Each structure stands twice: as C-alpha cells, then as structure tokens.
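Encoded as structure tokens, here's the structure I'll be asking about.
One protein chain is absent from this view; the other protein chains keep their places.
On to subunit A.
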Amino acid sequence: MTSPTIEIKTEFTGGLELLFSNQRKHKVSLPATDLNGQPANITFLIQWLCEHLMKDPRKDMFVLEGSVRPGILVLINDADWELEGEEKYELQAGDEIVFVSTLHGG
C-alpha cells in the first residue's frame, strides 16, 4: 500500500548545511501522515529529516529530545515558528521550512 506523500522545501543555513551534505536547499517528499495517522507536523518532519536526509552522525547537533536543538531557529514560510504553532504546525504542500543555526561561529 502506498501512502500519500506531501512535498515541501527545506533549507538549512547558518552552518547547519554542514550537517546536511553541505547543501542548503533540499526538496523533500515525506508521508502526509505520521505513524498514528495524524497529519504530518513539524515534529514529524524533524524526525523524518533526521532519519532520511541527515547523513551526518551528529544528530544531537540538530535534534535534542525530539525537538530542534535550542539555538536553532525554525522559519515556517519565512515566519518564526513560534508564530505558527511550533512543533504542532501541520505541513501544507509547498511549504518552505528553514532551519537556521545560531550556534555556529564565524
């Protein structure tokens, strides 16, 4: 059985791209629902990115305790994720989710 997928754009900047094959923009296609049949939200996306997109073994540089590491900003369609419901935001096709690290030096 093929489950429906949802296509979104992700971007990793501020040094985070170093953890994602040194590439900033990734178009990803992920299941439209999580294991419990709930619509895919940011929590699910983060978990999915960790398992399927991130090749770097240092997962804790991106995710801590199931959420993005404190110090990493998340922008949902160019707005702070705090304004959009944070982890609970339900992904829509074509969304742009940007992860920006504030933790990397210059």
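In the analysis below, contacts are C-beta pairs under 8 Å (C-beta built on N, C-alpha and C of every residue); 3 or more make two chains touch, one makes a residue touch a chain; residues count from 1.
The rule is short, and it goes like this: contacts and distances are computed from a predicted model.
Chemist: Assign the chain not included in the display its UniProt protein name, restricting the answer to "DNA-directed RNA polymerase III subunit RPC3", "28S ribosomal protein S22, mitochondrial", "Geranylgeranyl transferase type-2 subunit alpha" or "Cytoplasmic tRNA 2-thiolation protein 1".
Modeler: From the choices "DNA-directed RNA polymerase III subunit RPC3", "28S ribosomal protein S22, mitochondrial", "Geranylgeranyl transferase type-2 subunit alpha" or "Cytoplasmic tRNA 2-thiolation protein 1", the unshown chain carries the UniProt name "Cytoplasmic tRNA 2-thiolation protein 1".
Chemist: Even though one chain is hidden, which residues of subunit A still touch it in the full complex?
Modeler: Listed in rising order, the touching residues are 13-15, 18, 61, 69-71, 73, 75, 78-80, 82-85, 89, 98, 100-106.
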